[in-house]
Each structure stands twice: as C-alpha cells, then as structure tokens.
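Shown here: the complex without one of its protein chains, the others still in place.
Let's look at chain A:
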Amino acid sequence: MENPENVIEVRNLQIDFHTYAGEVKAIRDVSFDLRKGETLAIVGESGSGKSVTTRSLMGLLAPNAVIKNGSIMFHGEDIIKKSEKEMQHIRGKDIAMIFQDPMTSLDPTMRIGMQIAEPLMKHKGLKKKEAIAQALEMLKLVGITNPEGRINDYPYQFSGGMRQRIVIAIALVCYPEVLIADEPTTALDVTIQAQILDLMKDLQNRIDTSIIFITHDLGVVAGMADRVAVMYAGKIVEYGTVDEIFFNPQHPYTWGLLNSMPTLDTEGGSLTAIPGTPPDLLDPPVGDAFAARSDYAMKIDTEKEPPFFKVSDTHYAATWLLHPDAPKVTPPAEIVRRQKKFAAMEKPEPPIKKETKE
C-alpha cells in the first residue's frame, strides 16, 4: 500500500470484454484509492464503466472479461492475482456488495434469516443456530420491525424498501471493510431512497466500513459521499472531495453532469442534458473521449489524451483546459454560480448544507 490510509488502491486498471463484434475496451487505465471509513462516490452516465470497475474488486467479472493491465491492492495483496477460491474468502467477508434491485436480489425460496446467516456460516464458521441469532441482531440493526416475528419470513412477504434493508443486512453481517453499493436506491421510490441512504450512513459509522457508492444520480451523492470520482467512457476524468466536485468542477463532462442535475437552488430553465451519446468502446476515440460532445473542445483534445492536472491536493481533473497554455474559458452559468459559492466556502466557514432530500 502506498498510503496506510488506503483500504484499496487501484492502479492502471484496464479491462476488455471479448465480444463477437470485437474487444470492448470497457475500463481504460483507471486508478483510484479508497480511504478507511470514507464514502467514495463513482458517478457517470450509463456504460461509463462504474459497475465493471467495482465488480473487478469482487472478482466477479463476466467470463468474457480480460484484465489487460493494472493492479488492485487490498491488504497489501493484488486481488487480480488471486484464485477463485481465495476470492471466495474475501467476498462477503472483507468486501461486500449491495445490488440495485431489491425485488430480485433475494432468493425467493429461502427464509430471510437463513439468507442473512449464510455469510456467517461460510466465513465465521458459525453453526446455524448461532448464525441465525446474529442474523436477528442484524435485522434489528437495519430497522426491520418485529425482527423475531419476521426472521422466518420469505422475501415475498416484504416490501421493496424492507427487502433492500435485508440486502444491506446480508452485506454487512460480517462487518466488511469495504461495502460496494451499486445504485442501491435506483429501484426505490424517493422517500424510501432517503431512508435507505440514512441507514447506510448510520451503519457505516457503527460498523466502520468504507463505501464505494455507485450512482448516476448526483443529487444522492451530495449527502452521501466524502469524495467523488467522475467516470466517462471507461476512464476517471475528475476526482476530488464532494465540495470540490460540486462547486469547483473542472472537466467539461462534470460541468455537463452538474448542469443536467436538478437542485433546489437551480435558477429556472438552466437544466440541460449533455448532447450526444458516449463513444463506442469497441473503438474509443483518441485524445479526450468527451471532446465530441463538448462545447469546450480544442484541437489537442482530439489528438492527445489529457493527463491529470492538479487542482488541489485532493482534486485532479484530466482536461486540457487546465494546461497553463490553454485559453481561459468561461464555464456554463450554473457552474460559474457554483464556483462563486465555492470561493466563499474556501474561507474558513462551516460548509454550507447542500441540496439533499433530508
């Protein structure tokens, strides 16, 4: 580990998928760290590689995936080099995962108590009875009312929000160091979403776990994450603290994402979707992959890939706009407004409460 604060260090990860049409270059040189106890949000449009990145941490890539390059260091060892058997001892114990759709992610034929107990029996060698007893504790922890009465129920007897709580209980029952949540609230309605997010925050404090939180809903990120990584076309294009990404974004793609996000203080009519579609990853473009959709593209963007430019110690963005020789551009009005807010925040004041649905 380069930094003892890090739980996971991903370096130069490159993943291709073999398909009949050719090699899909899904992850193209991705590096990031996950710090102890933090929540790292990975945001980006559909197909940007969020799920593939996190699945590689679990060793759960599709059979047609090839890891071309890179390393994923966890406890000083490279996960990529581990065998399936070794990964089975990590999954569910050290690194756990919550899935998107709680309606389909529980086994319909197994009592929920048993489903929660399973990881304990596998990883802690507990007998069924002890495991079920701990599962009961877990049910209480995730806020299922009358857990004694419900532990022998089947999934169909629970609502979507309750099921997601059960999925969370399964993921956290072994107190994992890392929790990967792949759009855990997308399938739920808004009020339930907020409850589930609160629950995750609460449990994170109790269990002391690091969370990788995947979403394409930036509104959720603000209340949830400590740091944000923005992905586009298989690359991370910008990363920084939540405040830096929300109020001082540098990459035109991040601008686009923020511009297309409704907020409480958005001035009327300034909501705009990013034009165009992401590039075909069978044949990714040279240079900055976002150039074709960007109003701020320069000649060099189509020729040479931008390196990461440092904005602050915690904030980096891969855009030529940050090159000292680049012409000064004015970001969209909404972004300028955010940057002004950020400048005010830079002064040692308590951070402004951001737009969350609390």
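What we mean here is this: a residue touches a chain if its C-beta (ideal position, glycine included) is under 8 Å from a C-beta of that chain, and two chains touch if they have at least 3 such contacts; residues count from 1.
In this text, contacts and distances are computed from a predicted model.
Protein name for the hidden chain, per its UniProt entry and selected from "Carbon-monoxide dehydrogenase large subunit", "Probable septum site-determining protein MinC", "Oligopeptide ABC transporter permease" or "3-isopropylmalate dehydratase small subunit": "Oligopeptide ABC transporter permease".
Note on the undisplayed chain: of the listed residues A:Asp29, A:Asp153, A:Asp226 or A:Asp280, the one touching it is A:Asp153.
Across A:Ile8, A:Met73, A:Met97 or A:Ile211, the single residue that touches the chain missing here is A:Met97.
Among A:Leu106, A:Leu139 or A:Leu321, only A:Leu106 touches the chain left out of the display. By the touch rule set out above, chain A reaches the unshown chain at residues 58, 60, 85, 87-93, 96-97, 99, 101, 103-110, 118-119, 122-123, 153-154, 156-159, 162, 167, 170-171.
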